[in-house]
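Got a structure for you, questions after.
Of the protein chains in this complex, one is absent; all others appear in place.
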Amino acid sequence: MDAIRYLLILSAVLFSIGAAGVLIRRNALVIFMCIEIMLNAVNLTFIALSRQLQSLDGQIFVFMVMAVAAAEVAIGLGIIVSIFRHKPTTDVDDVSLLKG
Amino acid sequence: MDWIDALLIPAIKSLVVIVVLLLAFAYMTYVERKLVGRFVRRYGPNRAGPFGLLQPIADAFKAIFKEEVIPTEVDKWLYVICPGIAVAGSLIVFGVIPVGDSFMAWGRKITMVVADVNVGVLYVVAMAGLGLYGIFLGGWASNNNFSLLGALRSTAQVITYELPMGLAIASIATITGSLRFGDIIAAQKTLPLIILQPVGFLVYFISGMAEINRSPFDMPETENELVSGYSTEYGGIKFAIYFMAEYINMIVMSILVATLFLGGWQGPFAHLSPLLQLVWLVVKAAVVLFVFIWVRASIPRVRYDKWMKFGWKFLVPLGLANLAVTAVVVALVA
Amino acid sequence: MTATPLETVLFIAFGAVAIAGALSVILARHAVYSALGMLVNFVALAAMYIMLSAEFLGIAQLIVYAGAIVVLFLFALMLIGGRRPAEQGRLTGGLAAAGSALVVVFLAEIAYLVMRLTGTAGAKGTVTPDVIAQLGHIQLLGATLLLEYILPFELASVLLLVGIVGAVMLARARRQSRQE
Partner (left out) sequence: MLAYAWLMLLFPLLGVLINAFFGRRIGKRAVSWVACSAIGLSFLVALGVLMGTAGSTGVEQPLFTWISAGSFHVEFSLLLDPLSALMAAVVTGVSFLIHIYSIGYMAEDPRYARYFTYLNLFVFAMLILVLANNYLMMYVGWEGVGLCSYLLIGFWFERKAAADAGKKAFIVNRVGDMGFALGIMLIFAMFGTLQFSEVFRRAPGILGPAAVTAITLLLFVGATGKSAQIPLYIWLPDAMEGPTPVSALIHAATMVTAGVYMVARNHVLFDMAPTTAAVVASIGAATAFFAATMALVEKDLKRILAYSTISQLGYMFLAVGVGAYAAGMFHLTTHAFFKALLFLAAGSVMHAMAGEINIQKLGGLREKLPRTYAVFAVGAAALAGVPLFSGFFSKDEILWRAFLHSPVLWLVGLGTAFLTAVYIFRALFVTFWGETRAEKKLWEHAHEAPAVMSIPMLILAVLAVIGGYIGLPRLSLVEGYLEPVLHAEHAAEAGATEWVLLAVSALIALGGIALAYYLYVVRPAVPANLSKQFAPLYTLLSRKYYVDEFYMAVVVEPLRQVGRFIAELFDPRVVDGAVNGLARLAGVCGEGLGTLQNGRVRSYALSILVGVVIILGYFLLR
């Protein structure tokens, strides 16, 4: 059994689900969650390939991704909450002040 | 390694652990009521059986046979499942804590731990975080403002006090060089860590009490503000299960304190018999439990905001300072 | 790499759970259920990490993602209308259709790419699962992190500090505007 391929496919599926979620949901928080799903799919790829290549470098990447994700969630949720304070909505389509 | 080693023995061990913990929970309630009663010059339960010893059984029957009420506006699925999540989170933590060394049975060497994993201490922290969802989502599912507030408080409190706890654990890991419970216990062969880490012990102890929502830090269920917090809408067996989770948490916490700081199952003559090791551990945990109950009976509940401030502004810096000092000392000694 | 039948079964099981979790994130009516789906997904992935002999990362996944990030999401949900009825929000219209179609194309492309891979090609490093089991994953990772990747590690800590400061600033904004 060539497990690496299935792991990569699984990771691709998870990533695609996340991407689809970003595209079909309106709730900013859910979109954010989908981004987390995508990050995790990538993490899975890293760890699978780290095991395949028998090197720890990929896992270091995952470690960094986790650090970044933690910071990103703290800031991102802070932004969403403060947007909500100004305009009580979580629908990303309602927040379009940067319209060109 | 065959399937006996891989599946059967861990399964049996798990079963034993669960049964013992459930029994221990039942009698913890009895002990606590008795002790608190004594602290305030009452008798405590003394009706059912000799010295009221059958009281827990009676309580269990009462809870089981109570009418099942599910309020109409709750999120039914989560409302039902959350007590289960809570108690599962409490039970699952125990899987990595050794209660003794090992013994031989039927020609196999059986270690007295379900799984002594490499990162056991971190596993405990992670699982404690998962058990939290039982309270958090239960409070939300109840569709009751008091419940939700209790849930939020509980979550905030647990997240806050996980930090100093983690810092105390990091200090331990710095000294022992491992996160495996086996190694940590072995490192305390001559000297329990409470001697080397008095500050770490204090930090861990306080954070531990906060983690398990013990009075006087039982913010999620402050009766005078939040009725009964996250469990307001729960009754009967579901309430009993929450109650169970809480007491099991308490037992596990006491065993963790005993293991991390008091030398675990080690003690005079402990090497003679696995049974003696178990007794040592139980004695140490009992002492810690007694302190838990003693604190509850003696100290009034603190105010929520002060309690959070205490966590962020005192305990976290204290833990950091302790870790820094520990690291420097270890680097110098080693 | 080869797997025992038990491992295979577990892989498939956890994979299925992870996909189910991810799907429920994007399909759930209520955002709280989305968060729960995410939690399930994370826990399943953590289990897979542990099986892939990345124990520390598995536990870190539990602590960071399941223990903190999902909780933060739930907190944010509670703060901005946790009590509201479900958001009616899966999307409608061309954008969603086009998006879904594109995602399918993307998935097909990746799958083709993966299948075209030449098996187990690639440089074999020295860190085999046996080595990990012997030396301990956390020890190995710690050594790599603090010896070889010390600069990125420190940068990550700076990033986290910035994150803390940023979050505090965002949270402070409300207090000030209330005073005004």
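A, B and C label the chains in the order they appear, each numbered from 1.
By definition in this document, a contact is a pair of C-beta atoms (placed from the backbone, for glycine too) under 8 Å apart; a residue touches a chain by one contact, two chains touch by 3 or more.
Treat the numbers as computed from the prediction; the structure is a model and nothing was measured.
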item: Chain not shown, its touching partners among those shown; value: A, C
item: Contact residue for the chain not shown (choose from C:G99, C:P129, C:P152 or C:G166); value: C:G99
item: Footprint left on chain A by the chain that the document does not show; value: 19, 22-23, 26, 31, 92-93, 95-100
item: Missing-partner contacts on chain C, residue numbers; value: 91, 95, 98-99, 102-103, 105-106, 109-110, 112-113
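Quick note on the criterion: only the chains that are shown with their structure count from here on.
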item: Approximate Å spacing (C-alpha centroids) for the pair chain A, chain C; value: 7
item: Junction residues of chain A - those touching two or more other chains; value: none
item: Touching two or more other chains - residue numbers and ranges from chain B; value: none
item: Residues of chain A defined as touching chain C within the complex; value: 1-10, 12-21, 23-27, 29-30, 32-34, 36-37, 40, 43-44, 47-57, 59-60, 62-64, 66-75, 77-82, 84-85, 88, 90-91
item: Touch list for chain C against partner chain A, complex; value: 1-3, 8, 11, 15, 18-19, 22-23, 25-26, 31, 34-35, 38, 41-42, 45, 48-49, 52-54, 57, 60-61, 64-65, 68-69, 72-73, 75-77, 79-81, 87, 89-91, 95-96, 99-100, 102-104, 106-107, 110-111, 114-115, 117, 119-120, 122-129, 140-141, 144-145, 148-149, 152, 156-157, 159-160, 162-164, 166-167, 170-171, 173-174, 177
item: Residue ranges of chain C in contact with chain B within the complex; value: 6, 32, 36, 39, 43, 55-56, 59-60, 62-63, 66-68, 71, 74-75, 78, 82-83, 136-138
